[in-house]
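Structure in structure tokens, see below.
All protein chains of the complex are present and in place, except for one that has been dropped.
In order of appearance the chains are A, B and C, and numbering begins at 1 in each one.
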Amino acid sequence: MGNKHQSIDMSVKIGSCTLPTPVGVASGTFGYGSEYESLVDFSALGAIFTKAVTLKPRPGNEMPRIIETPSGILNSIGLANVGVDQFVSEKMPYLRELPCAIIPNIAGSTEEEYIAVLERLEKCEGIVAYEINISCPNVKHGGIAFGTDCPQVETLTSKLKSISTRPLIIKLTPNVTDITVVARAAEQGGADAISCINTLVGMVIDTNKRRPVLPAGTGGLSGPAVRPVAVAMTYRVARAVSIPVIGIGGIMNTDDALQFMMAGACAIQVGTGVFVDPSIPQSIAHGLQNFCGSHDLGDVSEISKLLPG
Amino acid sequence: MGNKHQSIDMSVKIGSCTLPTPVGVASGTFGYGSEYESLVDFSALGAIFTKAVTLKPRPGNEMPRIIETPSGILNSIGLANVGVDQFVSEKMPYLRELPCAIIPNIAGSTEEEYIAVLERLEKCEGIVAYEINISCPNVKHGGIAFGTDCPQVETLTSKLKSISTRPLIIKLTPNVTDITVVARAAEQGGADAISCINTLVGMVIDTNKRRPVLPAGTGGLSGPAVRPVAVAMTYRVARAVSIPVIGIGGIMNTDDALQFMMAGACAIQVGTGVFVDPSIPQSIAHGLQNFCGSHDLGDVSEISKLLPG
Amino acid sequence: MHCTTKSVQIAISNFNLHDQCLGNSGQLTHTKSIFEPMNTQTKSQIIANTQVSPDFYEMQLSASPPPAPGQFFTIRASDSTVPLLRRPFAYSSFDPKTGTASMIYQKLGPATEIMASKQPGDTLDIIGPLGIGFEVQKKASKHILVAGGVGLGPVLFLADHLKESGLDYTFVFGCRTKAQIPDLRQFREHGPVVCTDDGSDGFHGNTVQYLESLERAYTDRAALYTCGPHPMLKGCHLFAQNRGISCQVSMEQTMACGVGACMGCVEKTNDGYVRVCQEGPVFESRVIEWA
Partner (left out) sequence: MHCTTKSVQIAISNFNLHDQCLGNSGQLTHTKSIFEPMNTQTKSQIIANTQVSPDFYEMQLSASPPPAPGQFFTIRASDSTVPLLRRPFAYSSFDPKTGTASMIYQKLGPATEIMASKQPGDTLDIIGPLGIGFEVQKKASKHILVAGGVGLGPVLFLADHLKESGLDYTFVFGCRTKAQIPDLRQFREHGPVVCTDDGSDGFHGNTVQYLESLERAYTDRAALYTCGPHPMLKGCHLFAQNRGISCQVSMEQTMACGVGACMGCVEKTNDGYVRVCQEGPVFESRVIEWA
């Protein structure tokens, strides 16, 4: 059995880059890696998707920023981050020494901002790909999220693609009528892969204080509560595009990861699950390897072919 | 205190009709009423929203039809129902004798079908309003759900409105990019109220059998898991239209109901919660009355004015 | 007295199933029968909750309205939202004098794990009795009861009833291995034929193989009643068809409401879909479309 497992190819190709395992940690839930140093076996990870990187540092939203909901959490961090310059000078030196792939998550409120962040990251070593967070409101477009409008998605993707030497992963928002047309717009624009999904818009009201718990009103819902929604979207997106799909949403264990992979994802990310138990990503990596071993799969990417259709 | 409570007006107006309390039971979760006869105090209910009524009887989907998910359930009933003729001849005689309002939920796969069902129900006594389920795919429109397309929503609403002597409640699907524009389309078409929300599209995969648990692939997610999504949508819809909004989604207790009402709903429906404990609707009705009593509200509809904005 | 009423009830309900509940179009037209047992929601107190085998527990509950063998009830295991839905369990016995009802359950997932951790004195939110149970075939010469695994409960309850009525019955129980045989007086009192897959006790083989080992003459005019895993039910059905005898099966399906409202728990019959919680859980095996 040990031998059998050693011969299993656990690596996953995303465009021109290779992740050592299919198990990533999701943007915003793993900081800049060092926070989990003593708790996580980085060599079991496929990739660290960093906290969103914006052009300027962002202090983030008013608190409280987190509230637990039934089997989920609602967050309103407000993209608090150190900004691209400090990211490059202070976070990347640590990150690039880790054995897993480093994929910054890029956010912006205008096309120009995404472009400026990506341009600076292009000069930085140790990055294998970019994940583009298109759930952000476009301030030049009435504040409508980039990711809800196909033409914006296609234009943004192709502009970023034209200046990037590294694979582009477009991270979709689930808050759309038909996620497959958005995925196709990203593919059309030249995306190398799709991450699916970001958080659902949600709200909790404090009925004693008579106001939304989050000062921003709404927040992003994640965790096991949204998993069925994420699996459905991954399933549909994987059948709509021919580029790789990375499944995200409420993954807590190997069986959850298998659901996304059978739905057609070639890799997955653990987000909220890292908060609950930082050992979940490594358990899943081992679990997927065991699954391949006991199902005579030589390559972890064969899992996504197990479901007919 | 007892006296105080007796003077609280618990009734709610929806168009020209009045519900004795703001607490309804959601379509598809309460059958045709008689199933819960020995378990529910009908006099505490504002309205029974019946199982969807279609023109012809429908056997429904392959089984399994139900699977539990984290804090939610995924269903794929397939609108199994007796059809409008048997509904009128066999279900309405029982329903019209109950002390609560009876609101059939109408579904169809073409505009003509909705119209035909409503026309037959027009001749039937004991109905106070109609709830129109627009989450159904329009077979004449490439199978795209009526409720995801504003022009279709407006046309369908106005056609139904023109032949209806009773208030029309349009029940929105949450699987859209911007639920407020759909709500406004319904209002534009003449809707008297909005029900918000129906189920979210979800999927669970059986990784042993390597296929979706539900033979139909996807199903509808409901229950506490979706509550934050439903509260956010209710909040936004209530600010987008001037007709009454009925909040639905994961309501299990008085605090949940208060969240929806403070978000702007004038009434609520309990769906999945009825499965979990059939006494939940009556507990909520009493809980809302107590809330009004202890907050010196003479009218339950004042709750929706407690949240500023 | 109590038992006679039940039989009438069951007979009429079954009649409903075949002549009224299924229209030609295959849809359900459930008509409320005046004989239908009245279900209620109660906070029942746990009187005992004991492990009776490595996998099985027996729980005794107070203040139950009287059920019939094959009927079930639903439990809300916790106030949390995980597990969310009520869970259905068959009655395994009932004492009309004390109003105590029992069940036998297997610890499988979240709900049954919580149940196994409950102490005598704790209360549980119960709705029952629900559904339509076994109908004793009055004309049968002999009653063969077959239980597999945790299907034991309702079959035991039927056996109690047959014993009380002085009818001739055989109790067959199947499990994987000797260790799984429940340590339960009620079980031993029916002098069960035990079948183990590994031959560690009793008949070496499964219950259907045991039935097939019986002489044709023995099963002549017998009636079969069975509850257990799906393949066993199907095996019993095929066996009964082959011997030309009647067979009642207690079916399982995921339930949401448990009271006939949601259309969630259907089985396919040769006359369309039926609700396991309302037209069942016990059906004549020949009406089921066996997959």
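Just so we're on the same page, a contact is a pair of C-beta atoms (placed from the backbone, for glycine too) under 8 Å apart; a residue touches a chain by one contact, two chains touch by 3 or more.
Since the model is a prediction, treat every value here as computed from it, not as a measurement.
Novice: Counting the whole assembly, list the visible chains that the omitted chain makes contact with.
Specialist: The omitted chain makes contact with A, B, C across the full complex.
Novice: For a quick check of understanding: of A:47, A:82, A:205 or A:246, which residue touches the chain that isn't displayed?
Specialist: A:82
Novice: I'm checking contacts with the chain that's been left out. Which of A:9, A:35, A:97 or A:112 qualifies?
Specialist: Among A:9, A:35, A:97 or A:112, only A:35 touches the chain that is not shown.
Novice: Which one touches the absent chain: A:46, A:70 or A:104?
Specialist: Of the listed residues, the one touching the omitted chain is A:70.
Novice: To test your reading of the contact rule: which positions on chain C touch the chain that is missing from view?
Specialist: 80-82, 110
Novice: At which residues does chain A meet the chain that is not included here?
Specialist: Chain A touches the chain not shown through residues 28-32, 34-39, 51, 57-60, 63-68, 70-73, 75, 77, 80-83, 86, 90, 223-225, 252, 272, 274-279.
Novice: Can you name the residues of chain B that touch the chain not displayed here?
Specialist: 70-71
Going forward, only the chains that are shown with their structure count from here on.
Novice: Mean of the CA atoms for each chain, then the mean for all of them together: which chain is nearest?
Specialist: Centre-most chain by C-alpha means: B.
Novice: Work out the mean Cα position per chain and let me know which chain is farthest from chain C.
Specialist: Here the answer is chain A, farthest from chain C.
Novice: Going through chain B residue by residue, note those that touch at least 2 other chains and give them in order.
Specialist: Answer for chain B, listing residues that touch two or more other chains: 70-72, 223-225.
Novice: Got the chain C residues that touch at least 2 other chains?
Specialist: 81-82, in rising order.
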